[in-house]
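Below is one structure, written out as structure tokens; the observations come after it.
Of the protein chains in this complex, one is absent; all others appear in place.
A and B are the chain letters, set down in written order, and residue numbers restart from 1 in every chain.
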Amino acid sequence: MGRKGRFLIVVAGLVLAAVSATAAFGAHSSDPGITKTSIHIGGTFPLTGVASAYKTIPAAETAYFAYVNDHGGVNGRKIDFTVVDDGYNPAQTVPAVQKLVEQDKVFALMGDLGTAPGLATWGYANAHKVPQVFLATGDSFWGFCAHKSCQGSPKPYTIGWQPDYPSEGRLYGRYIAQNMPNAKIGIIFQNDAFGKNYITGLKQGLGAKKSLIVDQEGFNATDTTVTQQILALKAKGADTLFIVATPGQAIASLVTATKIGWSPTTFLANVSNIRPFLLAAAKAGANLDGLISSGYVAPMNDPNNAGNKLGKSIIGQYAPTLSADYELGDSNLMYGLGVAWTFVYALQHAGKNPTRASLEQALHSMNTGGNPFVYPGIKIQTSATDNFPIEQLIMNKWSGGPGGAMQPLGKLQNTGR
Amino acid sequence: MRPSLAALGTTAAAALVLAVLPFGLSGYHQALAAQVATFFISILGLNILTGYTGQISIGHGAFMAIGGYTTAVLSRDHHTDLVVTMAAAFFLCFLCGLLVGLPALRLSGVYLALATFALAVSVPQIPLKFSSYLGGSGGVQSAKTVSHLWLYAVSWSAAAVMFAVAWLVLRGRTGRAFRAIRDSEVAATSSGVALPVYKTLAFGISAAFAGVAGSLFVIGTNGFAQPSEFGVLLSLQILIGAAVAGLGSLWGVIVGAAFVGLLPTISSDVPVIGSSHGQDVVFGVIVIAVMLLLPTGFAGLLHRLARSRARA
Partner (left out) sequence: MVDLARRLPIRQQRLPASPVILLLAAACIFLVVGCLQSSIFAQQTVAGLATGVVYGSLALALVLIYRATEVINFAQGEMAMACVYIAYQLIQWGFSYWAAFFVTLPIAFLLGMAIEATLIRPVQHRSVIAVVIVTVGLFILIDGLVAWKWGADIKFMPSPFGNRIYHVGSVAIARQDIGTIIITLFTVVLLWALFRFTKLGLGMRAAALRPAAASLAGVRVDWMLAVGWGLAALLGAVAGLMAEPSQFVLQPTLMQPILLYGFAAAVLGGLESPAGAVIGGVAIGIFLNLVGQYVHFVTSELRQPFAFAVLLAVLLVKPTGLFGRRRIRKV
């Protein structure tokens, strides 16, 4: 090797050193909300108002982060999770998120709940390149819009977590087409994007059997009684009922159907497949046996499930006031644990010194079957082209009467797309 | 309503403070201050109707919804400049206000309160029904979003313009007619005030103000308009702001606006009442206390203070 060659090597070495120094420097000076010992994240949730039934989700997430912090944190960093109430009102979500990002200087938004609140803030989050991680809503926007332009631009910094609503609808549609070819389906649905997403999926799943749907009746998110709609469905001769509702109206639908002396085969959207609420419906007179729904979190009635055991001990230690809810099988708690676990996983894969950009990268290259809080066998997978973390569901069916529980129905299924 | 030197001085000082303020504020606080401007405009509008003409409205959130959707839809479909959409919201809501004002001629007192309340409940349902055009529960996203500084500057400029409009309207013949109607409809009629014309006009003007406020409200919500932003609570907030400000005076409006615009944020940092339930409690208690102890609101308090100083 001549002098020239040696010179080139030295130059190359210097350049390399400079680049890596810059990179290292970049990583250090990088993003707000993260220091050597801590990482600050925040999320908006309906702690009050119509959707406050979901307020146990952030409580479980907080508990899981406390557990992780007590076990050394993530690469030595403790997670500080700020939970803000937005009352499920997008007009409150916007200032709340601005405050989290600009005043509290959070590193990332985590777990924000609700479709409309998400739509009101995702433009802001992406413009500021703040990761908006694992929105707690099953709208399909969060999956499709990472690359596709939605509302003016792609939204790569936003990602959901749970299987989207159309996927779940498709699952029931396929089940009915295969197992109940003569069903007469009546749908009661919340008359908004949430409800209509499910109906779209159901129709896709039914395929050529779309005509099995004999009637669909909507109600408003603020309605408190659904008697009129249930009566109309029965009158149309439906023998299969699909309930697309949040817990309050789901309970009302289940009880009302029984009270008018109607016993259709009932499918329930899994946002309301939460045992304490179903138990309350049974207490008010609903007949739950044979009720079909689906799930993706670890079964809380299986004492041998590892996630269930771990979840119980974490809730017992870090959120003892929620232990009673856990015992009843409040799957929102398991949901929160599962989301928090996935966040920690993504953070671990975002490098020793994560930046917002490296977290975004990590979120788009997840691949793990290790989340103990999801149903055994479910893989959390994303790629450059796939922004849907969970795409598997287990159908389940209620048995055991008023004090019973959901039991798995068949095997874990890919929801397909 | 001849402006006294003191009033002009106060206005100029307030304008100066507002012009300098953004340079000392963080972006987030600029957005918060812009929200106060939004309430300022809507409370001003309600005050013209309720404070000066004596017609109650518990439905001004409905006009804000119309204004807000005007902005979002125009921006989404035609990429209209946001300031232009504010003007469009002004005129559209002026027309809507006239339309509501006409039947309101036959109603007064509690009946008008109920009818306008019905408006507040019903209007946000309309985008849900016509979801292909108005976005349904998925809302409407404007094509453009703005910086905090833009929002601050435009909001307070709009507030200044609207304040000037209100002042001009109220000091002239129209304002005298409004006050005459408030004090006694019979006396007003007998002294030649065309009751239907002025009562309807008051509704139109008031609604136009709310329309501009609604437009700014949506721009401040990242350009996103969605039905649940315009719930009944919004209408109640405007009414409460007007009551705290003092009905029938323009000078207290800034206090009323600051009260409803800032209380939720300020109280969320106070322990104990930090939850939004705690805010509701504080909100309710203050409203009732103001009504019981300060019947003329903050404006009346100022007035009394000024008078007692003048006497001293």
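Operating definition for what follows: contacts are C-beta pairs under 8 Å (C-beta built on N, C-alpha and C of every residue); 3 or more make two chains touch, one makes a residue touch a chain.
Source: prediction; values computed, not measured.
Enquirer: Would you indicate which residue among A:228, A:317, A:348 or A:383 is in contact with the undisplayed chain?
Expert: Of the listed residues, the one touching the omitted chain is A:228.
Enquirer: Among B:114, B:143 or B:195, which residue is in contact with the omitted chain in the full complex?
Expert: Of the listed residues, the one touching the omitted chain is B:114.
Enquirer: Residues on subunit A that touch the omitted chain in the whole complex?
Expert: On the side of subunit A, residues 47-50, 52-53, 55, 191, 217-220, 222-225, 227-229, 231-232, 234-235, 247-248, 251-252, 255, 258-262, 277, 280-281, 283-285 touch the unshown chain.
Enquirer: Could I get the residues of subunit B that touch the absent chain, sorted low to high?
Expert: Its contact residues with the unshown chain are 50, 54, 56, 58, 103, 106-107, 109-111, 113-115, 117-119, 121-122, 125-126, 128-129, 186, 236, 239-240, 243, 247, 275, 277-288, 291-292, 295.
Assume only the chains that are shown with their structure count from here on.
Enquirer: Going by the contact rule set out above, which residues of subunit A touch subunit B in the complex?
Expert: Going by the criterion above, the answer is residues 47-48, 85, 87-92, 94-95, 98-99, 102-103, 115-116, 119-121, 123-124, 127, 151-152, 191-194, 220-221.
Enquirer: Applying the document's contact rule, which stretches of subunit B touch subunit A when the two form their complex?
Expert: 26-28, 31-32, 35, 125, 128, 136-139, 141, 143, 145, 217, 220-224, 226, 228-231, 234, 264-265, 275-277
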